[in-house]
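Could you have a look at this structure, given as structure tokens, before my questions?
Every protein chain but one is kept in place in this view of the complex.
Per-chain residue numbering starts at 1, and chain names A, B and C are given in the order in which the chains are listed.
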Amino acid sequence: DSPLVIAGKTFKSRLMTGTGKYRSIEEMQQSVIASGCEIVTVAVRRVQTNAPGHEGLAQALDWDKIWMLPNTAGCKTAEEAIRVARLGREMAKLLGQEDNNFIKLEVIPDAKYLLPDPIGTLQAAEQLVKEGFAVLPYINADPMLAKHLEDVGCATVMPLAAPIGSGQGLKTTANIQIIIENSKIPVVVDAGIGAPSQAAEAMEMGADALLINSAIALAVNSSAMAYAMNLAAIAGRMAYLAGRMPIKDYAIASSPLTGTVN
Amino acid sequence: DSPLVIAGKTFKSRLMTGTGKYRSIEEMQQSVIASGCEIVTVAVRRVQTNAPGHEGLAQALDWDKIWMLPNTAGCKTAEEAIRVARLGREMAKLLGQEDNNFIKLEVIPDAKYLLPDPIGTLQAAEQLVKEGFAVLPYINADPMLAKHLEDVGCATVMPLAAPIGSGQGLKTTANIQIIIENSKIPVVVDAGIGAPSQAAEAMEMGADALLINSAIALAVNSSAMAYAMNLAAIAGRMAYLAGRMPIKDYAIASSPLTGTVN
Amino acid sequence: DSPLVIAGKTFKSRLMTGTGKYRSIEEMQQSVIASGCEIVTVAVRRVQTNAPGHEGLAQALDWDKIWMLPNTAGCKTAEEAIRVARLGREMAKLLGQEDNNFIKLEVIPDAKYLLPDPIGTLQAAEQLVKEGFAVLPYINADPMLAKHLEDVGCATVMPLAAPIGSGQGLKTTANIQIIIENSKIPVVVDAGIGAPSQAAEAMEMGADALLINSAIALAVNSSAMAYAMNLAAIAGRMAYLAGRMPIKDYAIASSPLTGTVN
Partner (left out) sequence: DSPLVIAGKTFKSRLMTGTGKYRSIEEMQQSVIASGCEIVTVAVRRVQTNAPGHEGLAQALDWDKIWMLPNTAGCKTAEEAIRVARLGREMAKLLGQEDNNFIKLEVIPDAKYLLPDPIGTLQAAEQLVKEGFAVLPYINADPMLAKHLEDVGCATVMPLAAPIGSGQGLKTTANIQIIIENSKIPVVVDAGIGAPSQAAEAMEMGADALLINSAIALAVNSSAMAYAMNLAAIAGRMAYLAGRMPIKDYAIASSPLTGTVN
């Protein structure tokens, strides 16, 4: 397998995680390790405001090993997201990642479903690309929007499987499949994955990577679930490369019976 | 995690495989190793008749490490299956497994779907249990039949996910779920699994083990797929034990926003 | 379309209903009419014991127009079911259907899922056929069991879509499809249908008829739902006969564009 390359940077792991919703910093630290991830997304606003559960969070990970993916969670408009993206870049620099220009772009006006705004996301993406960011936009699974984002120079697209934190699994497979078929940039399935089977399924479809947070953080045993997701992402990727058996309408015996024993 | 125990014998791996449909003996050997399995099922009739692809097959595995699960594939009636089961026990003995009394019971009158006969299976199971076999019956996912088989003393039940060799995945989840909830003996999901995501899903539901053959043997790269299935079975089991997050109707943000940065 | 023929008797409607779970006798009467059904199943035991909600129930329908289908609900064994079937025949006679030999056979040992026992059902069916009954057995969707029941002379098979009264919809489509393909007697999908879309889907698959009770009786507006089920069963049957369009992987424009207007 060739490694995952995003904006020229190479990663071995195809599973990204987050830092939110854990019951303790220790649990988060252990889960990040168990997940085998090399990219962790961090909500810039929550860190900068020391939101509950976010005190010292940015400092709690080993940024020599983990690549920070600042995100614009909590931004309702393109303007807000652009401002927060710039703060994110500063945050990454302060934590020692001088050349980190990654931003996970979230423009989310809606509080109930946390679904991203296609118009505001495209506007912000265009501006942030101009400012030199490697933009990873969180989007509804709309193949035409994905194409626009690729055209304006985004580093990946991150279509959602289901609403953030819902754990509903792959509810948008038909559209994600079309995005994968047509995308020249990595496709990272983000949000909604609730179980390793769903992580594996997304990878079997040919997704380049996954971002999973809630399903790990909210499991009864987070670090065990993190490790399960780690294995599942690898299993799904291997299966994609190994070439799965064709699906048959009927049964096929293990081999023709050429004789019988009595 | 506690180990899998079948008829008093303990296994670490929860993935069982087979020997049929491979393109070569070497590929089969490598796949068995990559799968990490400890139990391999072998069609007694095919081995004894040296069916094409089965010459030397029984000798091709290291039976010091692998527990043989002889199966009665090709038997249309209870009587045939009982006879072949006895031959299977001899075969295991000849290959050095003196105390191996396992038999995977298949009674399959239908050639198109290879679906098992509930009546013949129950009859054969009753007789074989009396003869001291540890009976692992292959069945349609019928919870009441599973209960009968448990009541007559079977060592496991092996409900099918979909027709043998079809790779259709989990088509009988509702019934398998009920079987799992009610069974006091191990539930081994057998037949129809086509991809690691499906293997993981069955384990997440609480299945005790899986038997996968076609999806490995017919993959373009069999040993890679075997390894993927190995990981997926572990991932699914770990997730089952780790306790997955609840499924939500709506989105849940990673944490409440308690302030904003401007 | 040719009519539905069961045991030599012809019916125009392909939707059967029941009498249980209604909030009042009037609601039941209106719903039976709105459903357009010609066959109504009645629980022999409940009627004979005047169970709550069943007082006068048998008398509440116009048995000149409706064909009674006595059922053996509440029977745990073949023996019980056979006894109750005989009582059912008497009941039909008393209500004026002298030649009615129909019996909906239910042998249900399990109280939680109300799943039928394949062994007891087959035993009772064999006996009842010998006694001249037209036997309509309620079964799990097991194609091999369906074959056995056809072989012993049953008038139909009635595979379940999902547990009785669950409203979960078609959870056993793969097996029902195989039963339909192979059955020479009518296949009546029974239990689990919760919405008209599911009724239509079963008919589109080629089912010969449906039996729906809870989804009608437990709707907020039972008679409106009964009429919706009536239409859906007809729609599904018509679609089956009309021959549906093939499913395509990609989009197909409404017609090729041979020119453009500017």
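Here, a residue touches a chain if its C-beta (ideal position, glycine included) is under 8 Å from a C-beta of that chain, and two chains touch if they have at least 3 such contacts.
The structure displayed is predicted, hence computed values, not measured ones.
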Displayed partners of the chain not shown (whole complex): A, C
Residue, one of C:G120, C:P137 or C:G167, that touches the chain absent here: C:G167
Of A:K9, A:R83 or A:H148, the one touching the omitted chain in the full complex: A:H148
Missing-chain contacts mapped onto chain C: 18-21, 43-46, 48-49, 51-54, 73-74, 83-84, 87, 112-115, 163-168, 194-198, 200-201, 204, 213-215, 218-222, 224-225, 227-229, 231-232, 234-236, 238-239, 241-262
Missing-chain contacts mapped onto chain A: 109-110, 113, 115-119, 122, 140, 142-145, 147-148, 162-163, 168, 171-175, 178
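One rule holds in what follows: only the chains that are shown with their structure count from here on.
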Core chain by centroid distance, with centroids computed from Cα atoms only: B
Rounded Å distance, chain A centre to chain C centre (Cα mean): 47
Mean-CA-position distance for chain B and chain A (Å): 33
Touching two or more other chains - residue numbers and ranges from chain A: none
